[in-house]
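The full complex has more chains than appear here; those shown keep their coordinates.
Every chain is named by a letter (A and B) in the order it is written, and numbering of its residues begins at 1.
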């Protein structure tokens, strides 16, 4: 176990070359949202755009398309065949990183589309929320996840993945075990988030605050990791840097908010300052 | 009668534990809005999200769903069966606090749905605006309100509840009487809002300003109380702290606005600073 320090996070951050262009930073795909939960797609997509991706496309039911467009004009939208939820897999060949899960629900065709995504994806996936709940219902899929995929469960979601409710200490052991067995990264969210690597190492996060105990914070983390992956970060650095920056942005956002008033959008508004703060760590 | 001081309000404010999570702060339900008045739902829901609730779901006619999503991506939306107004009661088992009334109108099925809500709710309700007008038309329902419920009438709405127009002094006496008789809290809004408890005590508010005499300020108060209830505040503390913080946020908002230009959204933008200001009272 090791606490990730600010200077370690700072070392992971890449300097951008002068002659880079939007292609250099990749094209991210976000699959999120369903009727009543389109906001999850907004938060993940906005965070992704503000975390290094050159381009971001959100795959979404038509009912949610205008909401995404209104939220951020830089986003491109791809319509799902079903109006209200994720039901069909788009052509994946354009995308350098894929984040899936926030607010997608567990409809039958969503389950099938997720299965297909896991089978077809040639890049690491970031799986969160309902994608993890579906995975927990189909644990055999775990072995088919693209190597280097990143799972971001909160404790409830992790219990389902692990098959039983565990103490905090047991959780970290189980987390390490699942990571090693499947060659994946697991970011177990909480007051001190822990990130397990396929090689058995575990990093503990040192940023964040209790004001972040509110809806949408996880969607935002999914977006940040996916954005960094698109921008050519390796899964290890993408997951670790995202974990640190996510908490740091929450800490910075608290300067103009209180623990009661803080919301995930505030955190997104502080991503720039959070990345910049690494220069001073 | 007692003027609520800043230090008393500060004492009511709960410190958040390091290991708390979004479940700790509860799931609030807002029932608000109807055709032409969807903004009331926006204001109540945003204020709720910025006042401590872990999760907020807004129950709303489909016509209003996109407006809510556009206003705040952290919100979850539950569609009413009627497109344009509140007509059917959702499953209440998920919710720790319920705020109802801003902009809902008085359609027949709204009246029936509100009656059902009062009968079925197992948690205290916050009733405002049209919910109070409907209650005034059906005073026998008063006895069936969940214990600890909070009513937030303005003087016009209170007259209807009291059955006659009263002087300011008579109002407070009548307010105290209704609170005691029904085991409920009444927050009578005005230049010096008064909050009556079931035990006969009355608190008078000391924050706020004449710039707050504009539409939507009440919707915002409903949201704040509901958010605090979701976050495990007792009704007494939720109502008193909300009353104080609401006025304080209005006072802080005035620093960048004038009495003419101040609107309810400015107040919501200042909720974080208002909660934080309690540390200095």
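As a working rule, a contact is a pair of C-beta atoms (placed from the backbone, for glycine too) under 8 Å apart; a residue touches a chain by one contact, two chains touch by 3 or more.
All of these numbers come straight from a predicted model, not from anything done at the bench.
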Identical protein chains in the complete assembly, only 2 of which are shown: 4
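Everything below uses one rule, namely that only the chains that are shown with their structure count from here on.
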Roughly how big is the turn, in degrees to the nearest 5, that lines up chain A with chain B by CA atoms? 90
How big is the gap, in whole Å, between where the Cα atoms of chain A centre and where those of chain B centre? 34
As the complex stands, chain A meets chain B at residues 35-40, 42-43, 46, 64, 66-67, 70-71, 154-156, 190-191, 210-211, 213-217, 256-265
Which residues, counting only chain B, touch chain A once they are in their complex? 16-25, 49-56, 65-66, 69-70, 72-79, 227-228, 231, 271-276
